[in-house]
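One protein chain is absent from this view; the other protein chains keep their places.
After this line comes chain A, so read on.
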């Protein structure tokens, strides 16, 4: 039950090697052992999406995955999205711009879910957007501004493409 084992994985581009008990969830491992408290726990049974992190670029729920299962893989948390001096990336910036958050508790998971969408599909349809954030619950905003944030990011990408090809 309390048997410790070493887990080696890449977190936000850095290799981390830590002893942890076999039953420790990836979320608890990130929060308690690595101090990455941006990953939030809302329901602890895979329903609310607050604990979303990217595993090899794909959004997963870190509360229902064991840390040991992430052995040798690459994890991106919310702390890994901004620049070294706290510069916001495009998704984070769009959330601020469109007021896509209030209490901020769901925000890290929401931002990461959107990031994964944009990375895999720079021109998502409205249905794609809804599908991408469909597993993340927000109790404050009512989702309209979150959709707006995604649309803002998508528009930004389109603008960049236009500039680079002209």
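Rule of thumb we're sticking to: contacts are C-beta pairs under 8 Å (C-beta built on N, C-alpha and C of every residue); 3 or more make two chains touch, one makes a residue touch a chain; residues count from 1.
The rule is simple: contacts and distances are computed from a predicted model.
Between the names "cysteine desulfurase", "carbamoyl-phosphate synthase (glutamine-hydrolyzing)", "Biotin attachment protein" or "Molybdopterin-dependent oxidoreductase", the one given in UniProt for the chain missing from this structure view is "Molybdopterin-dependent oxidoreductase".
Only one of A:11, A:75 or A:101 touches the absent chain when the whole complex is considered: A:101. Among A:11, A:36 or A:150, the one in contact with the hidden chain is A:36. If you put the missing chain back, the residues of chain A touching it would be 1-2, 21, 23-24, 28, 31-32, 36-45, 48, 50, 77-79, 81-82, 86, 88, 92-93, 95-97, 99, 101-108, 111, 137-140.
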